[in-house]
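Step one of this worksheet: look at the structure below.
A single protein chain has been removed from this complex, and every other one stays in its place.
Per-chain residue numbering starts at 1, and chain names A, B and C are given in the order in which the chains are listed.
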Amino acid sequence: MPTKEQSLSLYRTMQVIRQTEEALARSHQAGLIHGACHTYVGEEAIASGVCAHLTHQDAVFSTHRGHGHALAKGVPPRELIAELFGRATGCSRGRGGSMHLFSPEVGMMGTSGIVGPCILQAAGAGFTFKLLNQPHVGVAFFGDGASNNGAFHEGLNLAAIYQLPAIFVCENNQFATEIAITYSTRNPDVWTKAASFGMPGVCVDGNDAGAVWRAAGEAVERARAGGGPTLIECKTYRTRAHAEGMRDGGYRSMEEVEKWKARDPIKLYAAQLTSQGQAASGELDAIAAEVKALVDEAVEFAKASPYPDGATATEHIYA
Amino acid sequence: MPTKEQSLSLYRTMQVIRQTEEALARSHQAGLIHGACHTYVGEEAIASGVCAHLTHQDAVFSTHRGHGHALAKGVPPRELIAELFGRATGCSRGRGGSMHLFSPEVGMMGTSGIVGPCILQAAGAGFTFKLLNQPHVGVAFFGDGASNNGAFHEGLNLAAIYQLPAIFVCENNQFATEIAITYSTRNPDVWTKAASFGMPGVCVDGNDAGAVWRAAGEAVERARAGGGPTLIECKTYRTRAHAEGMRDGGYRSMEEVEKWKARDPIKLYAAQLTSQGQAASGELDAIAAEVKALVDEAVEFAKASPYPDGATATEHIYA
Amino acid sequence: MRDITFTAATREALAERMAVDPSIFVVGEGIGPRGGNFGTTLGLYEKYGALRLCDTPIAERGFVGLCCGAAMTGSRPIVDFMFFDFILDAMGELFNQIAKMQYMSSGRLTMPILLRGCIGIGSSAATHHSGSYYPIFAHIPGFRVVVPSNPYDAKGLFRTALRSDDPVLFLEHKNILHLKGPVPDEDDDYAIPFGLANVAREGRDITVVSLGLMLRKTLEVAEKLAAEGISVEVIDPRTIAPLDMDTILASLKKTGRILVVDETFAPCGIGAEIIAQVNERGFDDLDAPPARLHGAHTPTPYSPTLEAAVVPTPQSITQAIRDVLAE
Partner (left out) sequence: MRDITFTAATREALAERMAVDPSIFVVGEGIGPRGGNFGTTLGLYEKYGALRLCDTPIAERGFVGLCCGAAMTGSRPIVDFMFFDFILDAMGELFNQIAKMQYMSSGRLTMPILLRGCIGIGSSAATHHSGSYYPIFAHIPGFRVVVPSNPYDAKGLFRTALRSDDPVLFLEHKNILHLKGPVPDEDDDYAIPFGLANVAREGRDITVVSLGLMLRKTLEVAEKLAAEGISVEVIDPRTIAPLDMDTILASLKKTGRILVVDETFAPCGIGAEIIAQVNERGFDDLDAPPARLHGAHTPTPYSPTLEAAVVPTPQSITQAIRDVLAE
C-alpha cells in the first residue's frame, strides 16, 4: 500500500498528465501543434503507477503515445508542450515533436514513432544495468497493437533468457488506431503470452492507479533484486480519438466510450483516496488547482519560446 | 492408421532421404559440393510423415536444412544432387545449391538460407488458397531456432486471425547450430506457444514416422476443411554435424548423439511395420535396395551433368 | 478529362482492376472499413469485403512475407504501408526473398506484388514518417520503382503496376496526395509503361531532372526563370528502376547542361547515378559539370524552421540552376 504522500504524488502525476493533454488538445485545435498529437487521456494511471517506482537512473522507452510517460518520468510540462509547438526549448529541442520525446537527464530515453523498438531498447537498458552491476531497470511502455509485432516476441525472449532487469508494460486500450485487439489476435489476453518466454505475466486494471502501482512495485523490486523481467498487461481505454483531429466514430460505439469515461482513472483514484480516508477532497482539489497553474504557465512558456535556428538542422548527426 | 501401401511409401520416402543425404555427405567429402550442405539425417520421419498428405498443389516452404523436404515433396534425387553439384540440371538450375531448392512444379516453393521467412510464406500460400477457394494448404518446415524469431510470432498470428489453411512444422532437434534450445528460450516446448495465437498446437515424437503421419493428417484435414492452421512441434535430433565439414563436438555429448542414433526413425519404423505385421523385413530390404539403385544413378547423373553457362547468370531477374 | 486528386486517381485504377481480377487483395493497417489512412482504399471494403481488403496487425515484416508467399502461389497482393517508413522492418523479406524469387527459381515463379506507401518530408511529420528510401530500391536488383508527380501519371503508372509480374514500389509524396490534376475519363484505359520519362517542360538552356514533389517545385522555378529568358527543360523520369536515360541524354544533347534535383540523400543517391550515366554516355555533350541538388544528409527534424532547412526549395533550386549556367 502506498503511503499518503505516495498516493497524493500519484494523484498529482495523473493530474499533470490529464491537464497537460487537455492543454495540448486545445493547442492542437488552435493550430499551435505542427505535427501529430496522440493523447494519453484515460490511461494516466498506468504511466503514473509505474513511474512512481522509478528513479532518473531507470530508463524508460516509449512509443507514439508517449506524453504521459515523459511527464510521469519527470519531463516538465513546459518542455513537453514546447516540443509539440516545435520550439527550441522543447525536450527534444524541436527536433522530435509528439512522437520523439527525449530527456536522458531524467531517464526518458525516447519515444518512437515506430511501434515496437521500445520493447527491444528497454531490454537493452536492462542488459547495460546487468553488465555494469547497476541497480536500475529498463521499462518499455507499448500498446496492444505492438504485442502482435515481432519485436514483442524477440524482445521478451531475450530479456527472459538473460534474466534482464526490465519491465514490459502493455497498455491494452483495446484498439490499434481503429483495429480492435480482438481482430488482430485470437488471444487478446496479452499477459498470457509471457508463458512463451518463461516470464511472469500479470494483468491489472489499467484504470486503477493503486493496482498498477502495486503490480509495478513488485515487478520493479524483482528486477532490481536480479529476479528478471516481468510483463504487465494493463487493461485500459483511450477516451479521445487515436490522434487529435481524427474521427472517433465507426470502429467503436459511443456507449463504450462513455462506459469507460465513467471509469476515469483520476475520478476512480480520487474516490478511493477519499473513501479510504487517505485524502480529503479539499486536498485533491488543491493539487488540481496547483497543477492547473503549472500547466497554464507551461503553455505560455511554450508560446513565448523561440523556434530553433534552421542553420542548426544538420548538427548532432555524429558524435 | 496408414494403409500398408501408405506405410511402405512412407518408409520408402525415408529411405530416399537417408540414402540421398549419405550420398551427399560422401560427395561433400569428395569435393563435389561447392557450397554448404546441411543434412537431414535423423529427422527423415518428419518430412516423410507430413508430405505423405500433400499433393503437388500444396505449397511447401523450407529452410537451410531442406533436402528432406524437397525429396519428400517429390523432387527427384538426381535434381537435388545435381543442384548441390552446381549443375544446370539441378532443381534450381545451379543457381541455388543446398539452401535454395526450387521446384514449383511439385509444390516445392523454395528453401531459404535465411531462417524465418518460410513461416510467413506458408501463411501467404494459405492466403492465396483461401482467397481463391482452392482446397490446398501451405506448409512451413523450420527449426527450433526459428521459433525464437519474430517471423514465428507474426506469421503464426496472421495465419490464426485469418484462419488460413497452413501447417507450421517445427523440427525441434534441440540445437540451433551449437546453441541449445534450452539456452535460447526458457520455454523449450514450442508447441505451447500456439496458445499465444489461439491456434491448436500439438507435440509429437519426430522420430516416430507413424505419429508424425497421424498428427499431420489431422492438421491437413482441418486446414482443407477451413478449420485454420496448426502448429506441430516434432521433437527430434540431427545425428550428423550441423553442416558437412563442421565439428560436432563440444556443444553436445557423444552419448547423447548415440542415444538418438539408437532411436533412428527408419529403424524404429521398420520395427513397427514388421512387428505389426504390416510388412515383412524382406519387403523393406527390397525397398532399400531399389532406392540405393535410384540414388546411385542420381549421383552419376549429377556428375555427368554440365555446369550452367556463365552467360546466363543475369537472366530471370525480372519477369 | 476531369480534375481529381492523386489518391483518387490510383483508387480508380485499383477499383477498376479489382473488379476484373479476383486474385488482387490489399493488406495494410486501416485499409479495410476505414478506407486507408490516406483514403487509398476508400469504398472498396464495402464492395470486396474483409479478405480482399485485409486489415492487418502491426506486423510489417509478417504481412510482407505473407504477401511474398501469396504472390508465389497465384494471387496478386498489394501492400499498403500507409507511411513508407514502416517498410524497414520488412527489408529482409524484400531484399532476400521478394526480389530474388524469380531469379532463384530461374523464371519459374513470378512475383506480382505491389508495395505502396506515402513518402517525403513535410507537415512536420518528423523522422519516422518522412522517409523515401527509393535510391536503395534502385540499388538492389529485382524491383520496379515508381515515383509519380501528378494524378495523370499516377493512374497510368498504377495501371501498369497492377499488371506487372515484378515487385513494384509505388511511392506517393505526402504533399501531393491531395493535389488535383486532369485525368481522362474512367472509360479511357490509357497506361504509362515503366522506364519512359516525361518531358514535363521543354527548354533549351539546361536540363533539370526531378521526381515527385521536387518535379513540381522545379516546374514552378522553370516558369519564373522563363520570365528572365532562361529556358529550362524539365524531365520527370517517373520510374527510377527502370530509368529512362535515353530521354535524359537526348535532352542533355540539346542543352549541354544538366542538374538533378531530388529530395532524398545525395550519397549513393539518384543524382549520383544519373551523373555517372551521363559521364558514361553523354560526356562529350557536357558544356558544364553535371550537378545535383539533394535534401540535406540528415534525419528529418520536426520543427517547421528545421524541416524547411533540409529540403530543396524554389530558392535553392533556382540557385543551383544559375550555378550550372554560370559554369
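In this section, a residue touches a chain if its C-beta (ideal position, glycine included) is under 8 Å from a C-beta of that chain, and two chains touch if they have at least 3 such contacts.
Values in this document were obtained by computation on a predicted structure and should not be read as measured data.
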Which displayed chains the unshown chain touches: A, B, C
Residue among B:148, B:187 or B:207 that touches the chain left out of view: B:148
Which of A:15, A:39 or A:92 contacts the chain that the document leaves out: A:92
Contacting the left-out chain in the complete assembly, out of C:42, C:179, C:250 or C:272: C:272
Which of C:43, C:182 or C:289 contacts the chain that the document leaves out: C:289
Contacts of chain B with the absent chain, listed as residue ranges: 34-36, 86-88, 92, 94-97, 99-100, 112-116, 145-146, 148-150, 176-179, 183-185, 250-251, 307-314, 317
Positions on chain A contacted by the hidden chain, ascending: 59, 61, 92-93, 95-96, 100, 102, 104-105, 109-110, 112, 114, 116-117, 119-132, 138, 150-151, 153-155, 157-158, 161-162, 315-319
Interface with the unshown chain - residue positions in chain C: 61, 85, 88-89, 91-92, 95-96, 99-100, 103-104, 127-128, 131, 135-136, 138-142, 241, 243, 265-273, 275-276, 279-280, 283, 289-292, 297-299, 301
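Convention: only the chains that are shown with their structure count from here on.
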Touching chain A and also chain B, the following chains: C
Distance from the mean Cα position of chain B to that of chain A, given in whole angstrom: 45
Cα-centroid distance, chain B relative to chain C, in whole angstrom: 41
Centre-to-centre distance between chain C and chain A (centres being mean Cα positions), rounded to whole Å: 36
Multi-partner residues of chain C (at least 2 other chains): 56-57, 59, 61-62
Residues of chain A whose C-beta touches two or more other chains: 148-150, 183-185
